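Report on one structure; see the data block that follows.
One protein chain is absent from this view; the other protein chains keep their places.
And now, chain A:
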Amino acid sequence: MTMKPWVWAWTAAALAFAATVLLTSGRGAGELAYAALSFGAFAAIVGLGQMLVITLGPGNVDLSIPACMTLAGTLALKAMGTTDGTAFLGLAVALATGLAMGCANFVLIWLLRLPPIIATLAASLIYQSLAIWSNRGLRIKPPEGLADFSTGRFIGVPNLAWIALGLAILVWLLLERTIWGRWLLASGQNARAARLAGIPVQAVRAATYLSVAVFAALAGYLLASFSGGAALNMGAEYLLMSIAVVVIGGSSIAGGNSNVPGVIGAALFMFLVVSMLNSYGAGAGIKSVLTGTIIIAIVIAASTRRSRQ
């Protein structure tokens, strides 16, 4: 079979898009595409980070993504304090927060030898508490220029989508064209063999856990700027979302095999499928059941194709 696993995510996204537009007899197509690109961007950014971690192999996953988003968004917006011209200060604060959280996660995993699931989950409680403690849940508005940028567009495409696209290309280049990408894939396929082959496996893991936290922090900064302020529960839906887009996108959940285009397609799909079900007036229960069923169907389709390759 020559079918790439990411085809399924893109096909599903296209079908969901078509089904929704059908309802409006073609009227809202542009509007829907624009919304999908805007909101898909957040899922794509955190999904790319999660993909790198999952590629590290069995047991590697970052569950602190929601808390990272919340803490980075909260600290960045507090630092900016609605003053114009502080967008880059806020970005620096968010990225530095991301780096710090990534370091903390890796220290827990490496020095204390905690399983990543436990380490990141425990750390996320601390990050969430820090976010609560630092601002008690008060929503501070982003500076006007930053708010305009995050909700604005360039050649008809949302600025956020350009950022996500840029990051996707960067990650793709890193994975496919650099030695570090080969190291990551090799570590994920067989950590022991990789170590014996002279690959600095711990350094690769460290860099990966730092990357995912920085990606989450960036997503948190952008989401807070986009939606008019950081909220304490703003990252909540991105925990399962980040893992879902990786799996739907055709990356192997067992690691050692990543798929950048699939993550983008899956991020668009996750927004479109909910929009489609909302547009057809499905109730909350039916919506959850259908979303789950569709995700399982795509994962099965994508994985059977791969195993026959």
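General observations
Keep in mind that, in the parts below, a residue touches a chain if its C-beta (ideal position, glycine included) is under 8 Å from a C-beta of that chain, and two chains touch if they have at least 3 such contacts; residues count from 1.
By our rule, contacts and distances are computed from a predicted model.
For the chain that is left out, the UniProt protein name among "Succinate dehydrogenase/fumarate reductase iron-sulfur subunit", "Aspartyl/glutamyl-tRNA(Asn/Gln) amidotransferase subunit C", "Ribose transport system substrate-binding protein" or "Na(+)/H(+) antiporter subunit C" is "Ribose transport system substrate-binding protein".
The chain omitted from view is touched by exactly one of A:L232, A:V247, A:A267 or A:I298, namely A:L232.
Only one of A:L15, A:V107, A:I132 or A:L174 touches the absent chain when the whole complex is considered: A:I132. Looking at chain A, the residues touching the absent chain are 20-21, 23-24, 27-29, 31-32, 34-36, 38-39, 125, 128, 132, 136-141, 151, 223, 226-229, 231-234, 236-237, 271-272, 274-275, 278-279, 281, 284-285, 288.
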